[in-house]
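A single protein chain has been omitted; all remaining protein chains appear in their positions.
Let's look at chain A:
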Amino acid sequence: MSLAKFPPRCRQMALGLPVGRSVCRPQLGGARPWAPLSHFRAPVQVSRGLLRTPNAPLSRSRGATPLGPARSHRMQKVSVLLFLAWVCLLFYAGIALFTSGFLLTRLELTNHSSCQEPPGPGSLPWGHRGQPGACWMAAQFSRVVLVLIDALRFDFAQPQRSHGSGEPPASLPFLGKLGSLQRILETEPHRARLYRAQVDPPTTTMQRLKALTTGSLPTFVDAGSNFASHAIVEDNLIKQLNSAGRRIVFMGDDTWKALFPGAFSQAFFFPSFNTRDLHTVDNGILEHLYPTMDSGEWDVLIAHFLGVDHCGHRHGPHHPEMAKKLSQMDQVIQGLVERLENDTLLVVAGDHGMTVSGDHGGDSELEVSAALFLYSPTALFPSTPPEEPEVIPQISLVPTLALLLGLPIPFGNIGEVIAELFSGGKDSQPLSSALAQASALHINAQQVSRFLHTYSAATQDFHVEELRRLQNLFSKASADYQWLLKNPQGAEETLKAVTAELQQFLRGARAVCIEFWARFSLVRMAGGAALLAAACFLCMLASQWATSPAFPFYSLLLMPVAWGVTGAVVCAGLLATTGLKLDAVVLAAVAAVGSLLPFLWKAWAGWGPRRPLTSLLPIPRPILLLLLIRLAAFFSDSFVVAEAKATPFLLGSLILLLVVQLHWEGQMLPPKLLTIPRLGSSAPTGLPRHSGTYALRLGVGLLLCTRLAGLFHRCPEETPACHSSPWLNPLASMVGGRAKNLWYGACVGALVALLAAVRLWLRHYGNLKSPEPPVLFVRWGLPLMALGTAAYWALASGAEEAPPRLRALVAGASAVLPRAVVGLAAAGLVLLLWRPVTVLVKAGASAPRTRTVLTPFSGPPTSQADLDYVVPQIYRHMQEEFRGRLERTRSEGPLTVAAYQLGSVYSAAMVTALTLLAFPLLLLHTERISLVFLLLFLQSFLLLHLLAAGIPVPRPGPFTVPWQAVSAWALMATQTFYSTGHQPVFPAIHWHAAFVGFPEGHGSSTWLPALLVGANTFASHLLFAVGCPLLLLWPFLCESQGPKRRQHPPGHEAEAKVRPEEEEEEEPLMEMRLREAPHHFNAALLQLGLKYLFVLGVQILACVLAASILRRHLMVWKVFAPKFIFEALGFIVSSVGLLLGIALVMRVDGAVSSWFRQLVLSQQR
């Protein structure tokens, strides 16, 4: 029996090298189940040259580079990274330039209305001028109680007409719970009104508070600043109340503290950010509400309840908890109504609504319809309420409240007063009440006209013609009104006409503002798009060029930077001398253009007429078509909305295309199937490397994974027929205990499977046996992390059921556990960066030899026990024998050095890093997303194998990563973004991620929650970008499988009598091939980075073009702008991740180099 029948690893054992714990058995007859073990190892006999002649020159040894070139290669690495960073900066400059021109900005005027100064010429009604309490109109109420119930959707307050139809009402938990409103509306119709308040998006609390006090429209840019609310600089109701000397008492949401610092005479703030806490704010308010009210030391009482909103965020509106919360609010209103005095107005308002899932921020119908309820103990309304509550803009409340309280209307208000409140009660004459309404409207119109005038003088936002039209409308209405005042008798028609004209003007003004506060700067938009396009072009050009040996790293790097800095300085100087404002964005753009132009010029000069222009477009045609389809999809709002389904479809198409292409090229077909021997002559690919169905199986597996991941799908709001997957909700929201436990088991199972898969992979390539610290971490730290994650999930999903005694413990643990996991991951990454070379070094003579005693055994083995006994015996015998033979053949045997797992040293580091990254990211998601993460790893594994199957084993020469690989990778990143429950719209952001590890909120810090939420949102971008170098490395890894199988088909036992040295000659070098040509390695990394940046950059370019071409589209703020923002942020995250990934590979490469050097030095000694 020959030694070669053992798997090679066992042969190494035979050489006297103990190999881990795994058992080596001789290969008895054909393919055993453990035959694949033969690929477990990729030893590189580093010092083969050294072995025989220990004093051989260093440079001859494979892999160990001489010191001089090593330094130059290190420089080259640095320049590759810098080059990529420069390209990223170009993209960033383009994105910034476009953003500055595209995203809405509204000028905030700091003018204030004052009591003494009327908004326009003409006498004020009733001759009141500047008297406190009756500035522009006489006050009707001296006090007001404003109850803000966060996210009080209109239908929460809508009266239920159960007596009309006989069916039982309130089948939904939120319907008909505010019974006191209904009762008041029915019993006191002249004192109360319910309105459906139409809210302007964005429907986030801070924006709504701004609108509810200033009467203006918050703009798009404000939407993101919900974390850091800042004091309002515009004129607002609170400011006016303060200057009128009213005492304001506030209790509730502490957002008000940031918006109106120091504005309240008495305030009880409660933390608003912890959306898991339903009761703290509300109970705190209730503690102070009635005592304050009874004390009478207030003029304005504001109570901002958060329970309904938090209940929506936590459980959604359909949860029984919502019914409880609304009933509590009902009691509050009831209590207030009972305590109300005659001079007090009660306002109950919701600041916005909520979606079916309880979120808000967007502009769906459910989010923008809020309830508004007014109640006065005295009769206020001339008529009974209409059957269906009237729809009014929410900001109408601002001028109405101002005039009712006898205050000036805030300067920037564009709301329209609710005219029926100024009719003077039910007893007044119809004519005088109509006149009073017209005068209120007129003051309102004067104020809006003044604002428009001031605003258009400050900026050029509005179209001149629109303004003129409005101005004409206002002049006519105003003239009619003045005429009316002079001839008050018998002018009912004129009165009606004047009211209609004033209302028309106010509505027109509001419409103009809504339309034109999207102030686009077309120059900047075009400049940004052009810069992005140029950067994309550069990526493609340079990715072509990078593999050619004459790629001038230094000059290409230094020259653009020098030019860019020069351009920026010149531009800054010009701007400074001309006295214009210095704009960082413009400076960056000028620098980018300045650095881009010389590069393109040089490229043009270098390109010359020698090569045809067609080679500029190196992307294969089907891939190009697929990319074009993907880009075209950005221009249709339907496709952007449906991207969650379209991306897996495109990915599936690409996968099947790859499989079909493999078949078409004949790489899958065993030659015996080919009846016509034509293939061999035409196709240079040689023999197929895999069995016929290998690629097909990979493809089907990929499709299956993609489809399964697609089950975790969150619906965009635009498709009401679609139902979001319930699996995206946290386990804590599940009601059934058994199902919850099963799901929990599945999630933990996914964790364990992920862990096991990574460990299996590492073991497959042998890296798990290295004694290096990162591997130790993988062995022990990763299970610990998984344990921590599982424990955290258990706590988070069952926190409600914990007994009260343990509450504190649970709260503490749910803060500590995630931090511990993140800490472990960080420690693992540091270890990995410190010692990234995970190899097992064995010096041949180091192990002391122990002679084994052989016990005799005769006859054929009959049972398993016999086999178990006999096989090690045979093995040991052979080991001994071979050792003897070795020593005979090699006199310098003791110097043998075998390094294991060098063949997968880069990928092992990458995979370890990715796993370490994945765990904290996983923790930020809800529990069941762990299944998606498992699928993600599986999917990328299969895809890498499929891609590697199509690439022939690279011989020394330029290494390239094909375009289809990069495109598929980017597509998969997008697909995972969706299958982890994200959508590129703001309401779909997973805010709960900010509380992972911080159950009590963050206090005043804003960057940490932003980081957590960002990491949750762009987890897939980050993972795929960091893992991008695997695309380059994987074909080398797969090299170990291909040729071997061909060399040793089972059954060729006779051939197996190969001498060990020849065996080693055929040993696959795997990733060490990359080290054979370090220049090509660096160039390949550069090319990979550029290609990935190109694919991503083209996406952002398409987004930019779509947003700018369709900037007047109905859906621009709903679909295209959020898509652009998410895509831009995703690009930034991806590019940073890409740089990190490439830097990690380079770090490993550097460590391998120094490792080789050390090895060689130690051998010399």
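Keep in mind that, in the parts below, a contact is a pair of C-beta atoms (placed from the backbone, for glycine too) under 8 Å apart; a residue touches a chain by one contact, two chains touch by 3 or more; residues count from 1.
The rule is simple: contacts and distances are computed from a predicted model.
Visitor: Considering only the chain that is not displayed, what protein name does its UniProt record carry among "Phosphatidylinositol glycan anchor biosynthesis class F", "Mo25-like protein", "Putative proteasome subunit alpha type-7" or "Mediator of RNA polymerase II transcription subunit 8"?
Guide: UniProt lists the chain left out of the view as "Phosphatidylinositol glycan anchor biosynthesis class F".
Visitor: Looking at A:W483, A:W601, A:W664 or A:W1007, which makes contact with the chain not pictured?
Guide: Hidden-chain contact among the options goes to A:W664.
Visitor: Which residue from A:A526, A:L704, A:M734 or A:I951 sits in contact with the chain not drawn here?
Guide: A:L704
Visitor: Looking at A:Y290, A:F520, A:F537 or A:F649, which residue reaches the missing chain?
Guide: A:F649
Visitor: Please output the residues of chain A touching the missing chain, sorted low to high.
Guide: Touching the missing chain: residues 629, 636-639, 641-642, 645-646, 648-649, 652-653, 663-666, 669, 673-676, 678-679, 682-683, 692, 700, 703-704, 706-707, 710.
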